[in-house]
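Have a look at the structure below, then the notes.
The complex appears here without one of its protein chains, the remainder shown in place.
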Amino acid sequence: KGTPLIFERSLPGREGFRLDDPDVPGVDLSETLGGEFLRQDLDLPEVSEVDVVRHYTKLSKMNFGVDDGFYPLGSCTMKYNPKINEEISALPHFTELHPYAPEELAQGTLRFMYEMQKFLCEITGMDYFTLQPAAGAHGELTGILIIKKYLEITGEKRNKIIVPDSSHGTNPATAKESGFEIVKVKSGKDGLVDIAELKKAVDEDVAALMLTNPNTLGLFEKAIPEISRILHEKGALLYYDGANLNAIMGIARPGDMGFDVVHVNLHKTFSTPHGGGGPGAGPVGVKAFLKDFLPKPIVEREGEKYFLNYDLPHSIGRMKAFYGNIGVVLKAYTYVRSLGARGLKEASEMAVLNANYLKKQVEDLFEVPVNAICKHEFVVSASNWKEKYGVRALDIAKRLLDYGFHPPTIYFPLIVEEALMIEPTETESKEALDAFAASLKRIYDEAQENPDLMQKTPHHMPVKRVDEVKAAREMKLKY
Amino acid sequence: KGTPLIFERSLPGREGFRLDDPDVPGVDLSETLGGEFLRQDLDLPEVSEVDVVRHYTKLSKMNFGVDDGFYPLGSCTMKYNPKINEEISALPHFTELHPYAPEELAQGTLRFMYEMQKFLCEITGMDYFTLQPAAGAHGELTGILIIKKYLEITGEKRNKIIVPDSSHGTNPATAKESGFEIVKVKSGKDGLVDIAELKKAVDEDVAALMLTNPNTLGLFEKAIPEISRILHEKGALLYYDGANLNAIMGIARPGDMGFDVVHVNLHKTFSTPHGGGGPGAGPVGVKAFLKDFLPKPIVEREGEKYFLNYDLPHSIGRMKAFYGNIGVVLKAYTYVRSLGARGLKEASEMAVLNANYLKKQVEDLFEVPVNAICKHEFVVSASNWKEKYGVRALDIAKRLLDYGFHPPTIYFPLIVEEALMIEPTETESKEALDAFAASLKRIYDEAQENPDLMQKTPHHMPVKRVDEVKAAREMKLKY
Amino acid sequence: MRYIGHTPFQVKEMMKTLGISEIDELFADIPEEVKLKGDLDLPLSLNEVELKREILNLARDNKAGEYINFMGAGAYDHYVPAVVKALVGRSEFYTSYTPYQPERSQGTLAAIFEYQTMIANLTGMDVVNASVYDGASSLAEAVLMACDIKRKNRVVISGAVHPEYVETARTYGFGYNKDIAVVPYTESLETDWDKIDDMVDGSTAAIVVSMPNFFGVLEDVKRARDIAKEKNVMFIVVANPISLGLLRPPGEYGADIVVGEGQPLGNALNFGGPYLGFMATKSEYVRRMPGRIVGETVDAEGKRAFVLTLQAREQHIRREKATSNICSNEALNALAATIYMAYLGKKGLKDVAYHSHIKARYFIDEVKKSGRAHIVNHRVFNEVVVEVDNLEQKYREALEQKILPGIRLSRFFPEEENRLLVAFTEKRSKHEIDFLLKALGVK
Partner (left out) sequence: MRYIGHTPFQVKEMMKTLGISEIDELFADIPEEVKLKGDLDLPLSLNEVELKREILNLARDNKAGEYINFMGAGAYDHYVPAVVKALVGRSEFYTSYTPYQPERSQGTLAAIFEYQTMIANLTGMDVVNASVYDGASSLAEAVLMACDIKRKNRVVISGAVHPEYVETARTYGFGYNKDIAVVPYTESLETDWDKIDDMVDGSTAAIVVSMPNFFGVLEDVKRARDIAKEKNVMFIVVANPISLGLLRPPGEYGADIVVGEGQPLGNALNFGGPYLGFMATKSEYVRRMPGRIVGETVDAEGKRAFVLTLQAREQHIRREKATSNICSNEALNALAATIYMAYLGKKGLKDVAYHSHIKARYFIDEVKKSGRAHIVNHRVFNEVVVEVDNLEQKYREALEQKILPGIRLSRFFPEEENRLLVAFTEKRSKHEIDFLLKALGVK
């Protein structure tokens, strides 16, 4: 029958949760609310508690998480999510705190927010941080709006934002959402920003360059000092997409590279879980001259007292209600406190070691667009598989599922055909990397021996290959 | 490779948890403890945190719990375990309480213990309760030792305990462990204690009769008033095995039936989870004349203050350190508070309705030893399957696994050949019962069509049919 | 506490494989001038025992947990059932990524499909996305979406919408160069419909109204619909999802887009996040909606399966032409909301809404009976604005009695002195409300 839905367990009159016998008098709703405001029917499931528990327990087993195995999804930094973070962030002292609670009764939360702002400044080399953005893309939007507001205040008319062709899709989308025109610069054969191209692109209309470093090929943009000079000389700013920060913690800092605005992804670099797609947290850091443009409020300290500072004269306003995904921030905070400076550096070192080691194990199977030391991730191309056996990156991904792995990111970055973008992270052991490499080799053999079979993969999953076209065509979006 | 073990992930030098840099001075252990006391090596796994998480997550998926589906294990009352009980019993106020904490700092726990004693008295019709026994069998031992001590104090020489042939194995084992001689009485054709046989067995040497009511065939011993008279007239006592209490809450009480000592299984009747075999809790209740024989201490109340009363002059002593499986008691307490009198009665009513309904659905497939209204469970015999197709109760059980159910208890009670003992409990819906019945029918068809295949079941489990003989022969009991 | 999988020996083996003798060699491509000299200046690492001790000490500085909570204003202290926490805590859900591989993500996908269905039913709309960041950003996205659909640049928002939502819409609007016009609320804390009507001009794409509004009041949504219809602008409603247990679904009174904060549906307060914004619209606008959407389909054997669909709207496919830049959303919070709605169901959600409402009504009736304070708003769902003499003093006194008596409106509107916004949920007992009434000098 396929994937089950809770609605199929519903039957009129069945009950899970209920409240009866209130301790205050009942009312006639048509009097207190007015008859025209009342709804007639409410179409929600009618199920028992055991129905709910069994259904979602069953659904959970149709999922795959980091706790189930290797999850080398490039660009997503699927590292292990420490259990102590979950335990701490579930403490009622934190979870039951109302956002408008008087500050003197919320000093614990305000303190870790303040300290986390400081930690992020230190790790990235920036001067001020806001914790408000709820995710990476949200952080990008915040950062670009800060730049826009800065230009408005300084009276400069700059309407272009440069993004490399290897950038995340969120970069151009963000720049567009902020009202900028997008200028794309090509990557060179070495997979890095083509400096000559960049120079051509940079003029007085350019507001900023958005850059991921290491970039989405997992390569460090070593010309970053020059890139910074090129941009700054023309009065443009540098925006750092922090998706790949896990490669360089304690080794190099965006602030020291010349970036003026950065966002970081707490749900990537700082070990907070991705939750099946969220919540994340995308704090944004700026150099001192941009402090007053941050969204309101940020946390500051006066003596022993922590408080919310709304006094940011040029603030862009706010990106959401309240102060950010604070429950997520707390998990990242416990992570930083657990690892300290040495631990964070070690995390980056091992992430890079793992990526290079795994690359070495599998590179013979693929075409490698750029053969260089990589950072935390690397990209290979299955175009040789496609040519020789008609087996695509997608097929490889599906077959990896059968072998008990989550597949890498595929078809990104767009500049590599049949791309597989592999990010092992530091929390994987050599055994996991070796097992993954061995499976890829076995799949390569399978592709040679029986290429047709590959299109029928996966075989051992809760469902077989899913028809995506039908979904988009029929648009059945609710039960 | 089969079921994995943590040892296979171990590698010298790998670390999960560690403590470094103590905040007090280090010592030379050979000085502080003495060299001859120190161990040379400690052979425990060396694994990382993610290894531990993935291994036990994987093992968990090789298990089946009530949250996964229908679990009609007769005599075990595998009802749904409410999540609120788990949440409440995990509150640090309860979990972090030391058993020797001053009573004035432990009033919360002492209060629910006190109230639970009272609730159990009310539900069973007894006068006093101890929460100390850790499980049903432990409760039985407690109860029988109370009887033994009572006889010692009253100076009576009675060395026999009567158990029906349908009794749980714990009953004779307990009686033996308490130094009694076991007298078995046969059941009649109606599945109930044969009163004539019983009368013959009861003499001045009999200390007590141990009885489960409803009995293990799921039948109410309706002659219980007479049974009680027979025993009491001869000066013997009545012991109630509470394993089947789930059939009669709020409907009939052992105390009112004439039982002098009872134990209850909180992990059956009162919804606390079985934990893969434990912990349980087996509180024991007695009539007033036996109060002074209870193990020490029990909780009592003076004004608003709850305290541990050790003043029980004829106490048998204690059955374990401290006061019982208090964490389990708390879950049972929340259950009673959630349901109240009406809810408990409804639970029993629905448990009995479900058993009778399911019996009706499947009885045509089997031989039914006694055809009568059952209580919370019923027993059928697959001897017709065995005769006709060579398919045994064991095969049916294994095949049920393939259909997504946990099988019933098999080969118990011993008085029924090829027994299947089915207890659906009140928390299952009609749909679950119908699906189970339908699967049994399908298995019956399969048994007819392809009996040989049945011995190869289960097909779809993490492992195939397990070789129990080899395990017992080779005795490989550690890695 | 390093969360590293290797042994030291393995690290050496791997380095040998790579032909390096120092880890630093892997960072040789980083120019010396941008390399960090020395260590980061961070507190020393803590082992788990120290960490737990340290954080528990910090946690205890959040004293508010011991207080009886009457605060609302967009974040509500509804009861989160144990079932929700237990199931959301299954690691297969929370340690997974966005369900890009449907064959191994049916759990998340099916749950989102259920979420879309339940929110659609709750709001009376056709299609729902998989969540956005929170209530405020859901409004901002709706504003941009309406402007996009109508190809206009101005939106008129009622001043009785949550002020932080308005501010967020303004910030997003600043990016897209949209004009956000806000119409001050009336003395009775309602939307000023005449002014709205005045302000909607030819460049206007939509009007926005909150139901109930920031002050707890049920707005005259028919009037809103009529204006929207007459002026041919879109009608955006910000709704409290719990209130929809009792109130008419906005789809029934003509809403084009319904957004709101999903936190009250089974998510903890968490000092403001993570929450989830929900977003529902009519079928015709589905391709203009931001965020992920799950659709039903079949697998290769024809069995039902679910998959992310209509991805051509999204940034990872469409880049600068996407409907929004959103990527990560609030999937786990949406899962909590889904399980919450499933568990409470038809009856339970009504119960929660009803209990919240009658607790507010009890407070109102007691205040009116006493005559010692003044109820400012009328026709409220679960939030009451009460005017109390010497509010500051009474507010302090209430805190001393471990009551969070509500939110002073002057926090948002300085002119609203002596006015307190008090929220009620099913968690507040009569006893607790009486306690509050006494603290406010009303009882």
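Here are some notes:
First chain written, first letter: the chains are A, B and C, and each begins at residue 1.
The definition used in the following text is that a residue touches a chain if its C-beta (ideal position, glycine included) is under 8 Å from a C-beta of that chain, and two chains touch if they have at least 3 such contacts.
These numbers were taken from a predicted model, which means no experiment stands behind them.
One of B:158, B:274, B:287 or B:392 touches the chain omitted from the figure, and that residue is B:274. Although one chain is hidden here, its contacts on chain A can still be listed: residues 11-15, 17-20, 46, 48-51, 53, 57, 82-84, 86-87.
Those residues of chain C that touch the chain absent from the view are 48-49, 52-53, 79, 81-82, 86, 89-91, 426-427, 429.
Just so we're on the same page, only the chains that are shown with their structure count from here on.
Of all chain pairs, the one linked by the most C-beta contacts is A-C. Separating the CA-averaged centres of chain A and chain C is a span of 20 Å. A separation of 46 Å divides the Cα centre of chain B from that of chain C. Residue positions of chain C touching 2 or more other chains: 1-6, 10, 47-48, 81, 83, 85-86, 91.
Each of the following residues of chain A touches two or more other chains: 14, 49, 53, 57, 61, 66-68, 80, 82, 427-429, 431.
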